[in-house]
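Comments concern the structure below.
Omission of a single protein chain aside, the complex is shown with its protein chains in their original locations.
Let's look at chain A:
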Amino acid sequence: MAKDKKHNTEIVTKPQWFDGESVTIPMLQILKEDGSFHKGADMPEYDKDLIVKIHDTMQFIRTLDERMIAAQRQGRISFYLASRGEEAESVASAAALDDGDMIMGQYREQGALAYRGFTVEQFMNQLFSNEKDLGKGRQMPVHYGCADLNFMTISSPLGTQIPQATGYAFGQKMDKTGKCTICYFGEGAASEGDFHAALNMASVYKVPVIFFCRNNGYAISTPSQGEQYGGDGIAPRGIGYGMKTIRIDGNDVFAVLRATQEARRLAVEENEPVLIEAMSYRMSGHSTSDDPTGYRTREEEDDWKVKDPLDRLQKWMMNEGWLDKDHVEEHHAEVKAKVLAALKEAEKVPAPHIDELINDVYDEPTPLLKEQLEELKEHIRKYPDAYPKTSGRID
């Protein structure tokens, strides 16, 4: 066959069309739904401590989610967003990384943050927008961030973090840090222009970044297949950008671990950007503002319940003798008690002082901002009852 050297492509003399079927991407699964391994599966590196930590973190997040949804229903917090059904993706991927690697999340990766060591008190302080919140109460609940744990603060606009991850990883590479960046996003956010810009630039610059797509079937009410995209999901796009790509079962802790461990090696040792598409299901609503009964059936949810990542892991661990029912129940009760205690405590902590309103707009408040704050304080002094959160300790 002749070759066009300039474009590095074969020349054909009859039309040769390609379509979505030209590339079919399989899904890596190691742990079957029944809690046993596929025979001959390629295993990740793991030991008991690691798996127990992954399990306990997943269970912690699930319990936290349950309690906080209840707290939202009781009117104690304004909003919440659960990750039920997707805990394996965020927790096991974080477990495959170095603590010095940067995490850029979308907003459903509380599991990765918990794995890094964010405490239940820190979660609560953010959720209650109190003065101990690292984000100073400025953002909606679940918009966590923690520099110490290398977890970039969450921003609501979808997909904005994806090209930022490419840029961050470029800096990591230039500084020879030996670290990488993992960037989480949903299959819906992968429709944003930012996603395409990010992958293209990562491929051009060869930076140590892991793009981790949580394909959970829905962007709020919009189903992925046929309405979010017409092709075979997100993975083929990685190939289009010339990138190492894999599709995995996102409800399988071992598949997530295996793929992310290798992705990290490729990223850090070979400066290869990687795309992982993890297939899962958003078991809860998009958020507490959403009611999925308006757009999907109970049968569909039940079909996914049998694939639950936590149940699956627990089955395997119990067979292995690494977990028993007592531990599951005790740990659940312990986490629940901790969450409730932290919740009650965080509720009592006051809102940030009104002076915080103008800090961090710039590195230093401008003279105009200081003037605006003084005017505002004067106004609050005049009508203290109208601003009960701040009027009590304005001076």
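Just a few scattered comments:
Following the convention adopted for this analysis, contacts are C-beta pairs under 8 Å (C-beta built on N, C-alpha and C of every residue); 3 or more make two chains touch, one makes a residue touch a chain; residues count from 1.
Keep this in mind: contacts and distances are computed from a predicted model.
The listed options are "Transketolase subunit A", "2-oxoisovalerate dehydrogenase subunit beta", "ChaN family lipoprotein" or "NADH-quinone oxidoreductase subunit H", and the UniProt record of the chain not shown names that protein "2-oxoisovalerate dehydrogenase subunit beta".
The chain that is not drawn here is touched, among residues A:Thr63, A:Ser90 or A:Ser191, by A:Ser191. For the chain missing from the display, the contacting residue among A:Leu31, A:Val339 or A:Ile358 is A:Ile358, taking the whole complex into account.
Only one residue in the set A:Leu97, A:Leu158 or A:Val253 touches the chain that does not appear here, and it is A:Leu158. In the complete complex, the residue from A:Gln122, A:Asn150, A:Thr166 or A:Gln228 that touches the missing chain is A:Gln228. The omitted chain makes contact with just one of the residues A:Met43, A:Val204 or A:Ile220: A:Ile220. For chain A, the residues touching the absent chain in the complete assembly are 78-79, 129-130, 136-140, 143, 155-158, 188-189, 191-194, 219-222, 227-229, 289-290, 294-295, 351-352, 354, 356-358, 361, 366, 368-369, 372-373, 376, 379-380, 382-383, 386-387, 389-390.
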